[in-house]
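I'd like to ask some things about the structure below.
The complex appears here minus one protein chain, its other protein chains still in place.
Let's turn to subunit A:
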Amino acid sequence: MPQEAQISVNERAFIQDALKEQLRLDGRAFDAFRPLELTFGDEYGVADVQLGKTRVIARISVDVTTPLPERKFDGVFQIITEFSPMASPAFEVGRPTNAEVVLSRILEKAIRRSNALDTESLCIIAGLKCFALRADVHVIDHDGGLIDASCIAVMAALQHFRRPDVLVEGEKATVLSIRERDPIPLSILHQPLCVTFSYFEEGELFLVDSNLAEEQVRDGEVIITMNRHGEVCQIAKYGGAPVEPYALFNLTSLALQKVKEMSKFIQERLDEDAKRRNAGGLLAELSAENDRPFDRPVG
C-alpha cells in the first residue's frame, strides 16, 4: 500500500521549534486560513476551491429516480468523495484510506445529517418520482486541509446549482429542459462549514488550516462544523493527545468567526457569478434590438 512520504526528523523538529517561537513556516498567523479561491464552472453546480496548494472540485448532478420505500417524501442526496492518485501518491483508486473514510463521514454528518439541503423539496411525486442529487468531490491537489476545502466546495456547488423545473400532471411528470423553463435553485436550509484545528505541544497550541507538513507533525485534530447562525453541526476529535475542555470552547467561538468570514466570501463569489451570467440584466433580455450592424446602408 503506498503511503504518504514520511516527514524527515529534521523537518519535524524545525516545524515544532518554529511553533514554539510562535512562527509558522509560511508566515501565517495561527488562526489564519491560506488564501482561499473559489471559481464556478460554466455549468451550474461546479465549484473549484483552492486553499493554498490544495485544490478540490465539487460537482452536483441530478437524475430522476424512485424514492426509497421508507422515505417516500424525500429525494435522494448523496455525497461521493474520490481521492485521485493525481493529488498525492498515497491515494489509490478503489481502496479508501483512513483519510478518505473520515472525509466522507465528516461531509455526511456536516451536510447531509444536519439537513443543510431540504431533501423534501427534491420530491416530485410522493413514492413514485424524485430527484436524486449527487455531489461528487474530487481532490485534485493535496496539501492538507482537505476537509475544510471539500466542505466549502460542496456547499458552494449546492448553492450554485440549479435543478430543472418539472411539470406534474396527475401521475405524469415532465422534466423541462433549461431552454424551456429557467432552472430552479435548491432550497438550502443552512450553510455548514468545517474548520479543522490541529494541535501541538500536548494541546497547548492550536493552528487553523494546517498544510500537509503541519498535519504530519501534529498531535491531533479537532474538526468543528458550524453554520453562521452559531449552531454546531458536528464536532469530531478522534483520539490524539488529550486537550483541556475549556480550550474546546474557545475553538467553537473561533470556528464561528471563521465560518462567518467564509460564508460571506462564498456569498460574494456567488453574487459575482450571478452578475456575470446575467450580463445586462432584465433590460438586455427585454430589449427588442438585435445585434444587427446599423451602419451598413440598406439596399
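The rule we apply is simple: a contact is a pair of C-beta atoms (placed from the backbone, for glycine too) under 8 Å apart; a residue touches a chain by one contact, two chains touch by 3 or more; residues count from 1.
Rule of thumb we're sticking to: contacts and distances are computed from a predicted model.
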From the options "Pre-mRNA-splicing factor SLT11", "Ribosomal RNA-processing protein 41", "DNA repair protein XRCC1" or "NADH-ubiquinone oxidoreductase", the chain left out of the display has the UniProt protein name "Ribosomal RNA-processing protein 41"
Sole contact to the chain not displayed, among A:127, A:185 or A:230:
A:230
Of A:41, A:164 or A:203, the one touching the omitted chain in the full complex
A:203
Using the document's contact rule, name the residues of subunit A that touch the chain not shown here.
1, 6, 98, 101-102, 104-105, 108-109, 113-115, 203, 219-220, 222, 226, 230-245, 248-249, 252-253, 256
